[in-house]
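One protein chain omitted, others in place.
Chain naming follows the written order as A, B, C, D and E, and within any one chain the residues start at number 1.
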Amino acid sequence: MVKFIEIERSQIKEDVNDMFALVIKQIEQASTALLSMDKGIASQVIVFEHKVNSFELKITKEIEDYIALYNPVAIDLRFMLSLLQMTMDLERIGDYARSMARFVKETEMKELNPELVEKTQLKKMIQQVLAMLKTMQVAFTEENAELAHTIFDKDDLIDHIRTLSTDILADYMVNQIPDTSAKICLQLQDVFRKLERTGDHITNMAEEFIFYLDAKVLKHQKKG
Amino acid sequence: MVKFIEIERSQIKEDVNDMFALVIKQIEQASTALLSMDKGIASQVIVFEHKVNSFELKITKEIEDYIALYNPVAIDLRFMLSLLQMTMDLERIGDYARSMARFVKETEMKELNPELVEKTQLKKMIQQVLAMLKTMQVAFTEENAELAHTIFDKDDLIDHIRTLSTDILADYMVNQIPDTSAKICLQLQDVFRKLERTGDHITNMAEEFIFYLDAKVLKHQKKG
Amino acid sequence: MNITLKKRRSQHLAFGIVSLLTYSIVAILIIILAFIIIRGIGVINWEFLSTAPTDGMTGGGIFPAIVGTCYLILGSAAFAFPVGIMSGIYMNEYAPKGKLVRFIRMMTNNLSGIPSIVFGLFGMALFVNKLSFGDSILAGSLTLALLSLPLVIRTTEEALKAIPYSFREGSYALGATKLQTIRRVTLPMALPNITTGLILAVGRVSGETAPILFTCAAYFLPQLPSGVLDQCMALPYHLYVLATSGTNMELQRPIAYGTALVLIMIVLLVNITATVVRRYFANKVKMN
Amino acid sequence: MNKIEVKNVDFFYGNFQALKNISLDIEANKVVAFIGPSGCGKSTFIRIFNRMNDLIPETRLKGSVKIDGVDIYQKGIDVDELRKNVGMVFQRPNPFPKSIFDNVAYGLRVNGLKDKHFICQKVEESLKGAALWEEVKDKLKESAFALSGGQQQRLCIARALAISPSILLMDEPASALDPISTAKIEELIWELKKTYTIVIVTHNMQQAARVSDKTAYFYLGEMIEYDDTKIIFTNPKKESTQNYITGRFG
Amino acid sequence: MNKIEVKNVDFFYGNFQALKNISLDIEANKVVAFIGPSGCGKSTFIRIFNRMNDLIPETRLKGSVKIDGVDIYQKGIDVDELRKNVGMVFQRPNPFPKSIFDNVAYGLRVNGLKDKHFICQKVEESLKGAALWEEVKDKLKESAFALSGGQQQRLCIARALAISPSILLMDEPASALDPISTAKIEELIWELKKTYTIVIVTHNMQQAARVSDKTAYFYLGEMIEYDDTKIIFTNPKKESTQNYITGRFG
Partner (left out) sequence: MKKFIEKIIQGLFTVSGFVTSIAILLIVLFLFTEGMGLFKNKLVEDGYQLVVNKQNDVSSLSAEQIKDIFDGEITNWNEIGGRNQEIILFRLNDISNYFTDEELGSELEFVPEKISELIAQHPEMIGFIPQQYIDNAFKGKVLEAGKIGFSDIFLGKEWIPTATPVSFYGILPLVTGTLWVSLVAILLALPFGLAAAIYLAEMANHKMRNILKPLIELLSGIPSVVYGFFGLIVIVPLVQKLFHLPVGETGLTGSIVLAIMALPTIITVSEDAMRNCPRSMREASLALGGSKWQTIYKIVIPYSISGITSAVVLGIGRAVGETMAVLMVTGNSAVIATSILQPLRTIPATIAAELGEAPDGGVHYQALFLLGIILFVITQIINSSVEYVSAKNKI
């Protein structure tokens, strides 16, 4: 294979990696903002979202160029297609980070009810999502299929927490709380939903990446 | 261009079209199930979801093959890449249809409060989403960029309804209703969320498609 | 800059010398032709071409010599062309590639390198004496045929070799046999070049003197030969005789010029025919 | 039954073994492409199917090659007949220096056909089959050399079709052509596979990808992998194949 | 200032106009590829830059061609000097029947250089520049014909580099080579563009896509489009270009 094609290829991989890092930072900051109801940090997340977007545009363009210019086949093509989908997933995750930040920024709530946080296992969920994201990044940079496989189990936990949270939030809303909390509960519900979707997208990424590495179609097998 | 490449290309387009039709049907049925709380129809939607998934797998594979075998460039490559992304969007929309159906199937609620439906403009929202979806399909089959452009405006309305719905639901929850409704409200909130996301995905599709047709990057321009 | 100038100067000098030498060759050729044409043209008329020499070759024409040359051409062609062409076909189509073909080709080359006088010696020893044809058209023709054989073989071989193997493959792949392939594809394709070669061979035969000196040529025959075992006159030998050994040089000279001119005309004719044939076939391929 | 069945074929040029223990089956009405680096034995292999290698002295074949169930290397096989059944198209267009009509009629005539009417009909049919009829129908009597390279190659295909083969061998049929003519030939192959079993050698991997149903990858006289073309080009099983098609080879 | 500036160039072979009003600028240290269907004038155009077309009788050029700001078709231009500045590599590798060393030294010697030490040094440098040094350093005295096709082509590149040109013209430099050698040449071009301005003609669109920074598409003697290679291959402005690169041409 011609050297400069390899160069181009690793350039794209590097860009995806950078995007990864950025998205991880966004989720971390959004989480921090959420747990501490820090509107400053939240604003920062919102501001940085366009960077995620432009990363996506840039990488998509690069991949399109790569395919158009170098006509990759087999492993090379799969790599590009998986990068393309992973980029889309990352962008979506970035979106979620912004949504969470926006909630923090726009809500009138001063702080999260610690008991609610405790009961809904919000912290655990956030940790789990971040752990997944970081694992995925390592799996990606090292092209490690085994590591990518470990992600699927973690996602189950997230789904579980999310399912529980609906009841807890409903419970909370009905029984305990002052006026505004109904809306806040709805919004919090949204936050959980987003974290869950983040997990889903990370799982997707793992699938895409394993598809590239193993040439096996994992997608929709669990669900089917 | 070699004839059989054209044949292959239109084959893929046809498959995407079929997937489109299926997804529209799913959304229609899910909406019907939702509005009438018909668990039978809901079950059907859930059963059919795997068909959507296998469509996605099939088309993705076809596109991969097409790129690997025929090395498309320029307009051909863009077409394939946009199809790839549109397929992902369609699959996601299919997912939402299933989620809505699952809500219908699993809830203990016998029927939707007509007033709530009225107030939240649920019907209008559903109509809007379906209209967008159908418009998109026509734009797609006819490769009509103008038509695709009309979709963006429609999405704004959906976003608007969704924003209002949160307050209404919160209001409802707090003031009027028997025990179970807090959870149901949360779940309904989810339904609105999903419809809104469906709108977003349709918008995405329009963007992708216009990208192919016009070679303009529309994505992230509005939002940015 | 210096080097450029030097390069330019040496180029000018070299090109000047080369052109000068080349044009002097052209000048020589023109002198030869002009000399013979100018002196010979006055001699040539119908009578010169159609009557026999008279008065101890100091008068009359060269008719018997022309006829004799024609006989020799026909006789040698009758033998050399079929054998030569078949030999060429054998070498290029049938003989196992490698040593055998190389050997045959070497032999052919060697044959073509042998001086014409040696052919004369050989023809005399074999045809005239051994086979007792005597000095005759037959012996002369066979000798000339041997002489022209390498030319025929080589042109045939070259012509066949120039045809890409793919044409043969194309034919075989359609179920044709080897002979069918040769007859229908290879030979027709080679024909233009072979024809040109044959015409040139004729040209060569018509001008040869040494081989027929002792095998055929007659100093003077008032009547035309009546069979292949008769001697005949031939233009080149006639010219030789006229030029070197005559009774009356003064009177013979004009006849000699005329004869030389006729010989040159034959050469011109042959060359022109060859060119025309080549052009004709080339156009046929192009035009169609 | 498979159209072509090759079992454990070894092929030698003198002492040099050009093919090593090749076995593969080819189904009827499929296009099979042979790819591989230069000198890997693709041409040698394709020429085995119509015994074109017989013309090269000191060659030897071991193993069995069956076409329609008959071993074509057994004794008593009429090679000329075999070649009528197995048409071949070569790398460079090689029409005969005859008229277009005579080119196509050639195969019929050398096989003893005389009936003018039948020949005319067959020529038209073959030219139509090779998608050339429309372009040449008004100048059938003109020299084949007046055609463009791509047309000449289609003429050669028509010529092969005229003797009604069931198999078509093509050794890099488009490598001497420009991209446009190449596209036409590829289209033609696509059409022809409805009626013929086609084996094609190509240096151009994209071409193999485009036209063939199955692809065999050769390397140093061995057949490394033989599978559906889509699989070969998206997910080959062998590292070596992957390296070759992605250009990482050598 | 652009390295090469072409303005309104028309070119004629006798009465036939092979190039029609071409204008384009080439920046220094870029690779520019010319693509287009056969006979569109790519070769004619590239040969304008070192006035190689001068050798063909009855050719005529209108318009101006500037290299480093100097019109190379003006009176008083020393063509030999120009050709030293504008190296050229041809379609088929064409090393001289001399030793490897002498091949590379040829250009130096015809230009009057005699200093042995300097020549040796320059030869080594050029061979290194052409990524061939490692492969041939032990056999510099051997005939260049003993090299493989790909090596020969790199030798030809080294030969061109030896006279220190600033521009390299390559007319289908890899079309006679196998894919592996082709890849090596492409890699080399990639390296060379750090030092040289490179103009390359290629029939292989993917090659143009891979190696060049900018691409010009020619059709029937006209330059239809000239833009960044990425744009040409993903989003060309002209319908004709699009049709050509997607194979819909003709």
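Here, a residue touches a chain if its C-beta (ideal position, glycine included) is under 8 Å from a C-beta of that chain, and two chains touch if they have at least 3 such contacts.
Bear in mind that the values here come from a model prediction, so they are computed numbers and not experimental data.
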Among E:Lys3, E:Arg159 or E:Arg248, contact with the omitted chain is made only by E:Arg159
Tell me which residue among C:Cys70, C:Leu191, C:Leu229 or C:Ala243 touches the hidden chain in the full complex. C:Ala243
Which listed residue (C:Ile62, C:Leu146 or C:Ala159) would be found touching the missing chain in the intact complex? C:Leu146
Checked against the full complex, the residue among C:Ala52, C:Val67 or C:Met124 that touches the missing chain is C:Met124
On chain E, the omitted chain is touched by residues 50, 52, 55, 57, 80-81, 83-84, 87-88, 90-92, 94, 96-98, 106-107, 110-111, 156, 159-160, 162-163
Can you list where chain C touches the absent chain? 7-8, 10-11, 14-15, 17-22, 24-26, 28-29, 31-33, 35-36, 82-84, 86-87, 89-91, 93-95, 103-104, 106-111, 113-122, 124-126, 129-130, 146, 149-150, 153, 177-179, 200, 203-204, 206-210, 213-214, 236-237, 239-240, 243-244, 256, 260, 263-264, 267-268, 270-271, 275
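To be clear about the criterion, only the chains that are shown with their structure count from here on.
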Where are there more C-beta contacts: C-D or B-E? C-D
Taking each chain's centre as the mean of its C-alpha atoms, which one ends up farthest from the centre of chain D? A
Please name the chain that ends up farthest from chain B once chain centres are defined by their CA atoms averaged. C
Between chain B and chain C, what is the gap in Å from one C-alpha centre to the other? 91
For chain A, residue numbers touching 2 or more other chains are 1-2, 5, 64, 68, 71, 73-74, 77-78
Which positions in chain D touch two or more other chains at once? 183, 206, 209, 233-234, 247
Touching pairs here come out as A-B, A-D, A-E, B-D, B-E, C-D, C-E, D-E
Spell out the part of chain C that touches chain E in their complex, as residue ranges. 2-4, 6-7
Please output the residues of chain E touching chain D within their complex, sorted ascending. 37-38, 178-180, 183, 203, 247, 249-250
What residues on chain B touch chain A, complex-wise? 50, 53-54, 56-57, 61, 64, 67-68, 71, 73-74, 77-78, 81, 84-85, 88, 166-167, 169-171, 173-174, 179, 182-183, 185-187, 189-190, 193, 217, 219-220, 223-224
